[in-house]
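A single protein chain has been removed from this complex, and every other one stays in its place.
Chains here go by letter, A, B and C, matching the order in which they are written, and residues are numbered from 1 within each.
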Amino acid sequence: MAVSMMIDVQSQPGSGMDIDKVGICDLSYPIEVLDKAQEKQHTIAQINMYVDLPRRFKGTHMSRFIEVLNLYRAEIMVNNMGEILREIASSLEARSAHMELSFKYFLEKVAPISKARSLMGYDCRFIGAYAQQGDEDFILEVRVPVMNLCPCSKELSETAAHNQRSEVTVKLRYKDFVWIEEVIELIEKSASCDLYAILKRPDEKFVAERAYDNPRFVEDIVRLIADNLMKDKRVLWFSVKSINYESIHNHNAFAFIERDKRS
Amino acid sequence: MAVSMMIDVQSQPGSGMDIDKVGICDLSYPIEVLDKAQEKQHTIAQINMYVDLPRRFKGTHMSRFIEVLNLYRAEIMVNNMGEILREIASSLEARSAHMELSFKYFLEKVAPISKARSLMGYDCRFIGAYAQQGDEDFILEVRVPVMNLCPCSKELSETAAHNQRSEVTVKLRYKDFVWIEEVIELIEKSASCDLYAILKRPDEKFVAERAYDNPRFVEDIVRLIADNLMKDKRVLWFSVKSINYESIHNHNAFAFIERDKRS
Amino acid sequence: MAVSMMIDVQSQPGSGMDIDKVGICDLSYPIEVLDKAQEKQHTIAQINMYVDLPRRFKGTHMSRFIEVLNLYRAEIMVNNMGEILREIASSLEARSAHMELSFKYFLEKVAPISKARSLMGYDCRFIGAYAQQGDEDFILEVRVPVMNLCPCSKELSETAAHNQRSEVTVKLRYKDFVWIEEVIELIEKSASCDLYAILKRPDEKFVAERAYDNPRFVEDIVRLIADNLMKDKRVLWFSVKSINYESIHNHNAFAFIERDKRS
Partner (left out) sequence: MAVSMMIDVQSQPGSGMDIDKVGICDLSYPIEVLDKAQEKQHTIAQINMYVDLPRRFKGTHMSRFIEVLNLYRAEIMVNNMGEILREIASSLEARSAHMELSFKYFLEKVAPISKARSLMGYDCRFIGAYAQQGDEDFILEVRVPVMNLCPCSKELSETAAHNQRSEVTVKLRYKDFVWIEEVIELIEKSASCDLYAILKRPDEKFVAERAYDNPRFVEDIVRLIADNLMKDKRVLWFSVKSINYESIHNHNAFAFIERDKRS
């Protein structure tokens, strides 16, 4: 087989327009991320990797994305995202590169009364972009399941108040480093109560009462978190979204705040 | 193009084994189902259709499934599932046929106090099978989202009790006709409370208090429903499954009972 | 029960920030949409409805979203989205309103040779926004599954070329009306071949050969569609995304172009 004679269809002159993003998506790959205790955490990422494609090129070289990924997969961290993105752009001869890594991140939690230990998994995402003219962009996304209890329902009745699982998603751009662990803590403290994989009966009592003492509308949760992110000087831009899986409806309640502190 | 000369690869002698089920799956198609008020309800089904394939045939004729579906799609009902299945078997020259239709089924609900009207959607499924030696099988599946409130949590605290959305799935084989509406009613009455798309504030109070007065473990829900299905003489076989989307955990609670009254 | 004495927790002075969007999401509701033949099509929508919430209000009134939906659900069309959004804003005393309706939309297709008829379902979305200062925004989204065949693979070998199902998503803002049917036609013509629920053998031959004669990189598909949308004077803004479910990989190929012709 004469590989060298193969026509390089991808490099032939293309007709048409510049493409904003071209690449691969929905790739499952095992990676290792750095956690706060300075140790690596093994996890599995869903990965998207894109570059731009100027009009003169017909196609990009999809296999090179995986080659770059193979170089870095044992050491993916916030600190080297810029390096990885420049390597993608360089390897694919592109002017810009994007990468999205979605992964579960586990922390050990200690039940409030029994002190029983268990792991909680959080859906995190690194969204990075690089452009040749010098711009780098990095967004940290953290999704945290929490409990919330309806203040209106608490007011309406002496005995009961509907509560449910909610999912709060925070996205951040920052100038000084913010740990995933800090974002998780902010979200969990802003909710009616945080969640645990293991709760013994005294913990269950504590958790239900903590939620009752901290009722939160979906509006309250996003406002409390946004208030804190406004005050945090490291944060340049953020969005906060909460989806409450209402126990009294078959649809969900939703609230969203986005602020750009740079403008 | 000489269509008549095309080799019929599917009809050539196959090697190997009888195939239990071969056909199409995950087809979205608009259908009409009969509802209790004797009127048709327009909905969209996810459809699977299979036949058996004896070892002497290499392949089945996939396009014929859609042809049969086109014949019946404006009038899908429990009553003609047997007829549809026989038509599939006949059209595909098979000894057995299976069909699964999953669809949303909407009912109007009236809020308990305000009497505000809204629609609730329920995920239903018809699972039918036919075999040439005479056996027909039909399973009705109904999935109902409800609210449940934890009895243990209620006991532990004077003020609070965690509650959440649950999803209860009942499957039935019967000898005398059972309406989808009857299964929905049984499930909703067995839960701490049923759900509504619209609740005004007095309804919210009612719903939260009704749930508080009817606490249910995931075990209670499946037992209550199973008890009723045991007593219902029309029912030959059933399974009941409940998944509670726990507000205090990020995992779910699960319970399951299956009984065959024929044995 | 003294409803009138209930404390209106939602209307009490809130602390904190303006909320960009608050409302309900993931509601399944049956609706009717207008199709090109001027007849209504019954379908089921996944619905999100939001308003803004100024800082002085603690919470919004979630039940009113459903009340507005009940008014219009039998007649949802592009033409009255503005009216629906103003009704939402008015009913919830808000300065802005957003609505997203995602629904299956079915068209009859005729197989290329056998002329067999079947229905194809397309995932569509209406995304509308209204702000009191006068701005209205409307985006039409249409997602079309197609077949694509790799030009590189065709060049590399005389006998074989890998092909696969792709999903192309077009979003449009326009000044003069564009039919869903027109967007579907543009996408289907830009792919290697379009899809059908029913294909007889001569159709299969036609479809495989049509794809072979029209090989498309993921880059080609988005460029062809974008070229056409650039030339269409009705279109103000668009994005085109293609995801190819590669038959040779377990990840997908991706390309994306977005252009704002207003700037």
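General observations
Criterion: contacts are C-beta pairs under 8 Å (C-beta built on N, C-alpha and C of every residue); 3 or more make two chains touch, one makes a residue touch a chain.
Note that the coordinates shown come from a computational prediction; the quantities given were computed from them, not determined experimentally.
Here one chain is not drawn; of C:46, C:80, C:102 or C:153, the residue touching it is C:153. By the touch criterion stated above, the residues of chain C touching the omitted chain are 120-121, 145, 147, 149-150, 152-153, 156-157, 159-165, 193, 195-197, 199, 201, 204-205, 207-209, 211-212, 245-251. Contact between chain B and the unshown chain involves residues 6-7, 9-10, 14-28, 48, 50, 53, 58-60, 62, 151-152, 155-156, 217-220, 222-224, 226-227, 230, 243, 249-259.
Those residues of chain A that touch the chain absent from the view are 1, 3, 6, 27-30, 42-44, 63, 66-67, 70, 104, 106, 113, 116-119, 121, 197-202, 205.
Keep this in mind: only the chains that are shown with their structure count from here on.
Centre to centre, using the average C-alpha position, chain B and chain C are separated by 28 Å. A separation of 25 Å divides the Cα centre of chain A from that of chain C.
One finds 35 Å separating the Cα centroids of chain A and chain B.
Multi-chain contact residues of chain B, defined as those touching 2 or more other chains: 121, 197, 199, 201, 205.
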